[in-house]
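Of the protein chains in this complex, all but one are displayed in their positions.
The chains carry the letters A and B, assigned in the order they are written, with residues numbered from 1 in each.
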Amino acid sequence: MIHVLGTMFRHWRRAPLQLVLLIAGLALATALWSAVQAINAEARASYGRAVERLGTGGMAALTSPEGAIALQTYVRLRRVGWQLSPVLEGTWAQGGRSVTLLGVDVLSYPGAPAMVTAAEADGSLGPLGVLTTPGVMFAHPETQAALAGLDQEAFRILPLPDLPPNLVLSDISVVEGLLNRPGQLSRILILPDQPEGLPALSVLAPRLQRSSTDDGPLGDPGRLTRSFHLNLTAFGFLSFGVGLFIVQGSITLGIEQRRGTIRTLRCLGVAMSGLMAALLLELIVLALVAGGLGLVVGYSLAGLLLPDVSATLRGLYGAPVDGTLSLRLSWVVSGLGMALAGTLLAGLQALLSLRRMGRHLSQASYATARLNRTHIWIWCLSGAGLISLGAVVLQVGSGLLAGFVFLGGLMLGSAVLLLPVLTLLLQGMRRMARSPAFQWLTADSQLQLPGLSLSLMALLLAVATNVGVGTMVSSFRMTFVDWIDQRLVADVFVEVETDAQAQAVMRWAKANDARSLPQSYSDTRLNSAPLRIYGVVDDPLSRRDWPLVRGAPDAWDQLHSAGAVFVNEQLAHRDGLQPGDRMTLGPDWSAPIAAVYSDYGNPDGQIIMSLPALRAHVPAPIVRRIGLVPTEATHPGDLGQGLARDLGISATAIRDKDMIKSLSIAVFDRTFVVTGALNILTLAVAGFAMLTSFLSQWSRRLPQLAPVWAMGVSRARLAGLELLRSLGFAVLTFACALPLGLGLAWALLNVINLEAFGWRLPMYLFPAEWVRLFLLTCLAAGLAAVVPVLRLLRLSPARLLEVFSNDRL
Amino acid sequence: MTASRSLGALILAVLMLPGLWSGAQGQGYANLGSDAAGFAVPDPGRQLQFPADHGAHPDFRVEWWYLTANLRTEAGADLGVQWTLFRSALAPNDAEGWKNPQIWMGHAAVTTATSHSYAERLGRGGIGQAGVLTDPFLAWIDDWSLTSSDDTLDDLAVTARGPGFSYDLALQQQGPLIFHGDDGYSVKSEDGQASYYYSQPSYRVTGTVTLPRGPLAVTGEAWLDREWSSQPLAPDQSGWDWFSLRFDSGEKAMGFVLRGDRGDFTSGSWIAADGTLSPLAPGEFIATPRVWSEVAGRDIPTGWQVEIPARGVSVNVAALNPEAWMGTSFSYWEGPVTVIGSHQGTGYLEMTGYGDERSSNPSDRK
Partner (left out) sequence: MLMSIKDLTRRYAGQNRDVLRGASFDLARGESVALTGDSGSGKSTVLHLLAALDRPDRGQILFEGTDISNLSDAAASELRRGRIALVFQQYNLVPALNVAENISLHARLGRRFDPAWTETLVRHLGLSGLLTRYPEQISGGQQQRVAIARSLAVRPDLLLADEPTGNLDETASAEVLRLMLDLVSRSGSALFLVTHSPQIAARCDRHLHLSGGQVRSAAP
């Protein structure tokens, strides 16, 4: 066994490039997969830490359809015996910055120990600082820094890194004062341990709704970010799959090149089982080495990508993620396991072919597996079967998982269909070919097809993914930019801290001939989920620009004169609402739906109605932001300066439209940085896979090239044909990948996005991108053909001649 | 450790353990009845007023309504019941709403010879979750309550529940309120730390105690303590051993030992069968630990020799269940005891300050 293994291994010393390719391919695949895993694990661990220390994830909560719960209700339930913890939450505008204030009762709140510890860590405060006046607040260090301008005497803010950004946590006594909501609660958490024999909450407080989890800001952030991670995992898996094609190519090549050695060893009395065992052992060693290397690369890659990912998660969901990475044993084990499993899977074909080779040891075994009609049918049927399976799951099932099953079926099925499609295409070309060289080329290509099929599938998947994801991101971006333009109706936005300030701003605007569009809202709940109701004033700009997705032409009239509401797209999708439906907003409050509008980046439900209609039910809606539209003659900048001068509003509280827009787009772009990086890497991996397949075919191709050469086709000509063949395959594959990619984009925009976020996006086509991708694909194919072509050019005639003398056993 | 537990422990550690707030000590008299933080301190000349003094005294740091009962089931099994409402103030005021600086803590327990179940409730003052009203008398936290139909403490109903137990008892007084020390002004150290302290030592009890195996009809006797102060212990004092003993002769005794580095401070009251009270001067009440048990990782004296030579008392006091550990935010031992020797009877024993673990056990005093 040692001799056999040693002899097998000696091969790699003579073929270092191939060894490098094999290890690099496997390492790359492992790296991509494990990088994604590391990022996900890190994010999850961050949520876990936050939830464990501060959150109330998994804890049920009571909420009120009216939005607020009276403190007396809490006390009443307490006095019946229910063990509960009250929470008051609201938006607090301070120093031009608006943060979420979360007030909790530190005696009953599950996260209170972290607050006490943080207060003690400050040194100057005792543990009782959290309870004694003037009170102390806690915020993520970034948020703490952003609020540094506040009066340190009145507002003592301590760092608490477990908190999500833009959230300030404090005792409820502090928060009710700052929000000016004495005696009100936003929700009541139901603590885990309850005495036995209590009367049911539904009997005690029938008007309150019980939600199974706390969806407040410190509830489980995993709830919101699950789809993001699912996307990332799917991408990681795809990369890994594509990477395996490289490994498969390299292993096949490794066996192909050692065919002679293997046959000799058989003749020298090495049993088949021994050979297989040696090969298996070799694969395991290679997998572990490459897997280890991949983990190192994956770890650095994750470290590189994590800051962007955590910025995305914080920006998009407010989920707390550290920018730093920690090494986890489970991650190392699963990464190596994946490398091992992948290698064995990729080596399966090689091992089987070795077995076959062993059985027909004495036969002339160069008969290339030629695809016959039956094979083509089998491939066609399996491909079609996979696609229809996905479609059926999508029809029958629902949700994100069904969407991904559909995508998986579509991608895999199309990959399987690639082989028959290319065979048919090549057959057609062969029939049409005039020049004998071209005829030989197509015939030869057809013969090579089975060997190349896996790497071509990899290329197909990579190109289609690029087209699909690229189209999705670009379509989303275009839509988003348009949408943000539409949503930012006014030119200047002023953040106000109090109602009095809001009134002052509106009076000032009137005096200065500017129209004011106050954003009045009231927070409530609908079907146990948070709902924000905006009251809007009738303004021609809103009528013109507000981004409606569907709705009657007179939707705005219905809104302003008939008491109708517009609902955001995600709410419409979640609750199955349509224009024309009626929705219930409270015990004696319902309204017809006139339109659905797009509202990207917001995980929660939202509706708009006319301001008077909102006031009829909520006497004093909150106004924290006012849009101002100056007269034609006034420059928006002057308006801001005037506000700052006359009302003493800080400059940071006044933002113009362009600034908000560029900030939002920056957040958007950061979100998809990772996607873009993975896209390019996947394509690189596919190019790599092609290179290894070409190399693995090389040794088998000599006997096929030699006769052509002998018939007078020069080596340079052969090299040119070789390059042409590679490019030809790339072109054909690209031609198949483009529609698949567009299908993928459609699914991403209309299925995955809808399920994950609740919004459907229009699809735009980007032919310039396709051209770029086409050139990239050709480049990859060309590069992949370079090594074989160079070898061919430098091939000595003697080697070709040997073919004739050798081609027997 | 649950949230409320660790936070409650911190609050109570600050408020009730000596030393941590010793800065506020001793300034009381110089500061015309208030300490440095503005809390009132007991005044030996003040006459207690009822029903007002049955209620809360938010200008004092700590206060409690402390009920212990020695009960017996119809089958003749002994058991003990505890119901306590503690109040601690972060500041001497009683504002409305969440700004209220009063913290309330309820402890309830049922102790049999073989089991000890207890529970704790925490609540903020000012919102109605916990508090004490005087007319009619009502002390409550969550669904636990000690109630009267009028402004006296003569007839009370008490109820509480926790994991594995609940009880509902009716209490009827059999004698007058008694006032410890100097008409309710009870000195707690040689430096003059003191509290207001009165009791109703003789309630007759009937009611139901429910344990996991089912409801039990019980009868027996109960003792209610009322005490409030801003300076419960001297800086060197690490804890106390408190006894309430009820003898078959109809006589009763209350005695406590405050353990300090400078020696123990003992005090107590002797209550004759007719209810008349005679204070026991320092040193008159002698309690010596005899049996130590390992309870909750600590060495706790669960058997004592108690002597009041002037009254001819020399008895052995033994815990009904040595495992009567209250593992609450502020942990201590509290349980029913039986008395044999020169007098027979029952009673309750409370022991605090035995450290969080064996190594810091302050029992080195013996």
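Throughout what follows, a residue touches a chain if its C-beta (ideal position, glycine included) is under 8 Å from a C-beta of that chain, and two chains touch if they have at least 3 such contacts.
Only a predicted model underlies this, so the values are computations on that prediction, with no experimental measurement involved.
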Shown chains in contact with the undisplayed one are A
Full-complex contact with the absent chain, from A:Cys267, A:Val333 or A:Ala562: A:Cys267
Which positions on chain A touch the chain that was left off? 3-4, 7, 10-11, 13-14, 260-261, 263-274, 358, 361-363, 805-806, 808-809
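Throughout what follows, only the chains that are shown with their structure count from here on.
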So, what's the distance in Å between the C-alpha centres of chain B and chain A? 60
Quick check on the complex: what are the chain B residues that touch chain A? 1-4, 6-8, 10-11, 14, 90-91, 97-99, 101, 103, 122-124, 127-129, 140, 142-143, 161-163, 166
Touching residues of chain A toward chain B in the complex: what are they? 71-72, 74-75, 78-81, 83, 105-113, 116, 126-128, 131-133, 171-173, 176-177, 182-183, 193, 195-197
